[in-house]
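Missing here: one protein chain of the complex. Every other protein chain is in place.
Here is chain A:
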Amino acid sequence: MVAQGQKRKLHKEDERGGSAWESQLQSVLDISMDKFHRDQALMEPCLLRSVLINNTLRQVQSEVRTQVESLSAVKSPTKLKPEPDFTQLSPPAEHNAPLLSPNAENIEDTFMAWTSEEDFSLSSAISGILKDLDAVIDAGQGPCASQRAPLSSVENLTPCPLRTERTSDMASSVKTELMCPQDVALDKLLLDIDTAVFEPEVNLLQGFSVTTEDLVKYLPSLSKSPSASSSSSLVSHCQATWEIQEIEHVMDILMRTYPQS
């Protein structure tokens, strides 16, 4: 395994390095999720081990998040405002800094260096990864409800470790606000997307739902005004959700056309 820093440059001649990194990302994700689930089945998993596995998962998550953000910026270049707010794509500073912290220069370089071919293979890999995450979350939300999450203190048993009260409130608020017919399907889709992009303090265990307003705010191609408030009109909601659907549709096509490498 080559050192991580060397592989992350997206140059034309480095295409093989890119897919090797993806496969390592996939391996680490698979292994980590497997261990995570095994530990959840134990009555008292080792706390050190749980913390290390969780931190590794967070790291993988931030890697995927970084790639998704970069991908979103590249995907809709025509819809970008004249001066896109690239800084909003940068994940906020964390104690565990992501391996690649995109800043405006990085993203522009990335955009220029990318060929469409690399773009497609990367996006399909990322879609695959996101699908895995989805599957895990869906599986995790059901049967684990009665089990103790590894990081829950032995004295603080929570009924459903993967959801906090806050995220279930958000889910219900999403349901009441959106009234467009497409939104029912969209709502379900959005609930599966990792919200750590938008709420950096929320870690893997705390849930994965997001409001449409937040999604709209952070995708510069879609937002009419970067600081769209949550009480914006229904019309702009529907327009934004339609554009989100368009992106999702494109990604679906890519997944079918270009199998995961």
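As a working rule, contacts are C-beta pairs under 8 Å (C-beta built on N, C-alpha and C of every residue); 3 or more make two chains touch, one makes a residue touch a chain; residues count from 1.
Rule of thumb we're sticking to: contacts and distances are computed from a predicted model.
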Among "Pre-mRNA-splicing factor 38", "Serine/threonine-protein phosphatase 2A 55 kDa regulatory subunit B", "Interferon kappa" or "DNA repair protein RAD51 homolog 4", UniProt-listed name of the chain not shown: "Serine/threonine-protein phosphatase 2A 55 kDa regulatory subunit B"
Residue numbers in chain A that touch the chain omitted from display: 1, 3-6, 24-25, 27-28, 31, 43-44, 46-49, 51-52, 54-56, 59-60, 95-96, 99, 149, 151-156, 161, 203, 205-206
